[in-house]
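For this depiction, one protein chain was excluded, whereas all remaining protein chains were kept in their positions.
By letter and in written order, the chains are A and B; residue numbering begins at 1 in each of them.
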Amino acid sequence: MFTHTPLRLTTLALLAAGSLSYAYIAGFFGLEILAEIAILAILVIALDLVAGFGGMVSLCHGALLGVGAYAFTVAATEAGLPALPAMLLSVALSSVLAFAIGAVCARSTGIYFIMATLAFGQMAYSFVFQSPLFGGDDGLSGAPRPDLTAIGIDFTDSRAFAVYTILLVALSYLIASATLRSGLGRSLVGIHHNEKRLRALGLTVWRAKATAFAISGALAGLAGCLAAQHTQYVSPGLLSWTVSGEALVVVILGGLGTLVGPLLGAILFVVLKHEISAITPYWHAIVGLILIAVVMSRAKGVFGFIEARWEARSPKPVVKEAKADA
Amino acid sequence: MLETRNLSKSFGPIQVTRDVSLKLEKGERRVILGPNGAGKTTLFNQLVGELRPDRGSIHLDGADVTGLRVADRARRGLSRSYQKNTLFDGLTIGENLGLAAAVALGKGQGLWSDPLQSAEVRETVREVAAQVDLAPYLGARVDAVSYGIRRQLEVGIALATRPKVILMDEPTSGVGPEMSKGFHRLLKGLPRDLTILIIEHDMDLAFDVADTITVLNYGEVVFDGLPEAARGSQLLKDIYLGAWEDA
Partner (left out) sequence: MTTDLGFWVLQTLNALQLSMLLFLLSVGLTVIFGLMHFVNLAHGSLYAFGAYVAATLAETLGYWGGFVLAPLAVAALGAVLYFTLIRSQRRAGPMAQVLVTFGLIFVAVDATRLIWGDLPIGIAVPALLDGQIALLGVEYPVYRLFIIALGLAVLAVLTLILTRTQIGAMIRAGVDNDQMAACLGINVERMFFLVFVVGCALAGLAGAVAAPVLSVTPDMGLQILIPTLIVIVIGGLGSLKGAVAGALIFGFVQTFGAVLLPTLSSVLIYALLAAVLVTRPEGLLPAKG
């Protein structure tokens, strides 16, 4: 069950303080990277919610992000909606889509679930890729950033935009952690451990899975809106299953099922990507090798490693277990 | 309270349940006896809806539930424990019971509060923990306690839904005679209005808790009556001794 241990709370506080102060001092390039990290962070929070806690390893989160990005761009440019209503609309669309995918895939488990989500993700990808309405391979440009100049905030400024994305990461984290501590979140963890038993206890398992997927999809859609606003350009590549695969990589590197770890994973991944791609064009291969090494070592990611060390250092209060067997 | 009429099920050429008709009154404690392969667990699977019968019907508290799904039957007050532990392994014992209580109280899909902190769930957990002697272990993780404790939790989870009818599939399988006796003492302490159907291997212990006894052999009810009548039954001896000698 999800809990906020002192270590997790400390890490969160450090991350918040660190990212906000970096946003204060960073130059243009640093701010761009910060926004990139924040967008990825929201996506991996969404993915960890379903994959880490519910055991629903999804390969369609890239597509959910892409749907959010495209819906936002179309709503804000062609339909002419202001940015905030357009965001709400696209988050809702991603969420509804995720609910449908979650409901349909609820009966599948293990590799079948992975394949099923992959299929739905690719369905969205090829739809967007082929449809002339969405600019096909060329993508769409012109997604606006929210206009808060009325209250003196200018989001065309990278610093303001970076702070805005960080605040939305915080909001996403709060939504995800509140979900995990709700009845639904408790059921989700229960489903992960023993779906059959939970059904026998009277839970409508498909509905719990679909609802959790919908919340996760809403967050992925939010990440999509921000991605569209960040680069002000969307292309079908956003929906590709490899984006989902990368998100899964980040979750694993950071620490699956810890919710805090994937945030560290996002920072690590984006920084590594920029550092390695500055040296060699083959940065994917390096990431691939790191991934293989992490999975094969069976470490629970960076944060899992830290948590294990922490617990080893500070002896936990032993549960008072009377020796009834004796 | 729980009734089956002419329940039948085959797997290919093998008929595992033959025209089983049972009727349990409210508060009745019935033990099902029978050799391995007699179709006891298969009967349970059909009762809770994990397996569809080929023919016949199942009635719970007066309503036909034959077509209902597992979760729907559970919500109508039918609960079961499994012969092989079916627990939430990574969680604590308290969380196991709390999850079961939360789901049964309809809090399993809620978004706005933590059911594990709710007064109702905590109260249920406390009561059930007392009923199955788990109170000292609530904070311990399932994988950190002994097999006997896990066996008690298996039944505790089923009880935490506050069922009208509980089916227990060999609740003491694999535990020593001492713990087994202790468990039967716990069983006798359960509320008298709870209807209980137990699959049990050990005849002496079965006679100890049963109001009535049903004997299954090759999927068929071969005895149905009071323990006193079963005790002297030559039929029961034949089946059991035969089965034991075969084994």
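To be clear about the criterion, a residue touches a chain if its C-beta (ideal position, glycine included) is under 8 Å from a C-beta of that chain, and two chains touch if they have at least 3 such contacts.
As the structure is a prediction and not an experimental result, all values here were calculated from the model.
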Subject >> Which displayed chains the hidden chain touches across the whole complex >> reply: A
Subject >> Residue, one of A:I25, A:I151, A:A278 or A:M296, that touches the chain absent here >> reply: A:M296
Original post:
From the list A:A116, A:A210 or A:V243, which touches the chain that is not on show?
Top reply: A:A116
Original post:
From the list A:F99, A:F129 or A:F213, which touches the chain that is not on show?
Top reply: A:F129
**OP:** Using the definition of touch stated at the top, determine which of A:L168, A:I252, A:A266 or A:V302 touches the missing chain.
**Re:** A:I252
Original post:
Of A:I166, A:V205, A:L259 or A:V287, which residue touches the hidden chain?
Top reply: A:V287
**OP:** State which residues belonging to subunit A touch the missing partner chain.
**Re:** 51, 57, 104-105, 107-108, 110-112, 114-116, 118-120, 122-123, 126-127, 129-130, 241-242, 245, 248-249, 252, 281-282, 284-285, 287-292, 295-296
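Assume only the chains that are shown with their structure count from here on.
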Original post:
Any idea which subunit A residues touch subunit B in the complex?
Top reply: 1, 179, 181-184, 186-187, 189-190, 193-194, 196-205, 207-208, 211, 319-322, 324-325
Subject >> In the complex, subunit B residues that touch subunit A >> reply: 48, 50, 70-72, 74-75, 79-80, 82, 86-92, 95, 98-100, 102-104, 107-116, 133, 136-137, 139-140, 144-146, 148-149, 157, 161
